[in-house]
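Pasting in a structure now, in C-alpha cells, and then I'll have a few things to ask.
Of the protein chains in this complex, one is absent; all others appear in place.
Think of it as A and B in the order they're written, each chain with its own count starting at 1.
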C-alpha cells in the first residue's frame, strides 16, 4: 500500500507555495499519493491568469479579485519581501542554483498526478468561480478534505 | 472507532482562526472527535472579553493584555488587513455569501463538543489566568497535547 501526503494549503505566499510544491513533487517521485486542498489565500496559487473574470461579482469580490496576485508567480514572500525586491532576489538565487521556477513545480505537480482541490466555502466567500481555476482543480468541501486527510500518512497545514 | 482531529492553534489571526473553526465544526458534523490546543497568540481566540482583569499582572503582562484583541471577533487578518479595512471587507463578504460570523463558528464548536485547552506555559509567560478564558477552556501542558495528538488521525499546526 502506497503512502499518502495531504497538504492543506492556506497561505498565499511564494515561499510557502514553493515549499508545498517541492514536497508534492518529491512525494510523487517516491510514489506517494498526494492531495492538495487549497483554502483561503491558498486559492491564489491555482487561479488561471487567463481565465479570470469580473462577471457576476460584487464590489468586494471584484476588489479582492483584482488586488490579489493573479497567478502563482505573482505571490509575495512571507518575509523580507521588501516590495518585491526580496522576492526578485530569491528568484535570482533559484536561477543561479539551477532550481526551476515555481511555475515549473506547479506544472510538475499537475503532470505527476497531484490531486488539486479548492475549498468550496472559501470560493463562496471570496467570490472565486470554479472556471477561474486551472483545469485540474476540482471544488470540494471541508468534509471531503477531512475524509481524505484522515487516511493520509502525513498531513500538513501550510 | 471514530476518527480524531487535533489542532494546535498557535496563530492569533482572524482568517486562520476561521479556517481552524470551520474544520473543527465540520469534523464534529461527520462525527470526528476534535481537540483544539491553544498556545501563544492562539490564546487570543478563547479569552472571554467579559472576564479580563489586570489584577496580579506585571507591567508587561498588562501591556500584552491590553494591546491584544480581547475577543475572537477583534483578531486581525494575516494578510491584507490594511488597518482593519481588509478584515471589514472579508466580514462583509462573509455576510453577502450567507456565511455565519466567526463568533458563531466558535459557539458552534463549543456546542458540538469540541474540546478546548489552553497551553499552561503560554499562559504563564503571557500572564493570562485560567478564569480569563471562556468557561469551556481547560489548562493543559505540552505533554498533554502530545499525548492526545499522537492518537489523532489528523494533526494540524495552525
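Everything that follows uses one rule, which is that contacts are C-beta pairs under 8 Å (C-beta built on N, C-alpha and C of every residue); 3 or more make two chains touch, one makes a residue touch a chain.
Keep in mind that what you see is a predicted model, and the values were worked out from it rather than measured.
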Considering the complete complex, of B:1, B:67 or B:83, the missing chain is touched by B:67
Considering the complete complex, of A:27, A:64 or A:118, the missing chain is touched by A:27
Residues of subunit B touching the missing chain are 8, 10, 12, 39-41, 58, 60-61, 63-64, 67-68, 121, 124-127, 141-143, 145-147, 149-150, 152, 155-157
Using the document's contact rule, name the residues of subunit A that touch the chain not shown here. 3, 5, 15-16, 18-19, 22-23, 26-27, 29-30, 32, 78-80, 89-90, 92-94, 96-97, 99, 153-158
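We adopt the following convention: only the chains that are shown with their structure count from here on.
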How many angstrom lie between the centres of subunit A and subunit B, each centre taken as the mean Cα position? 25
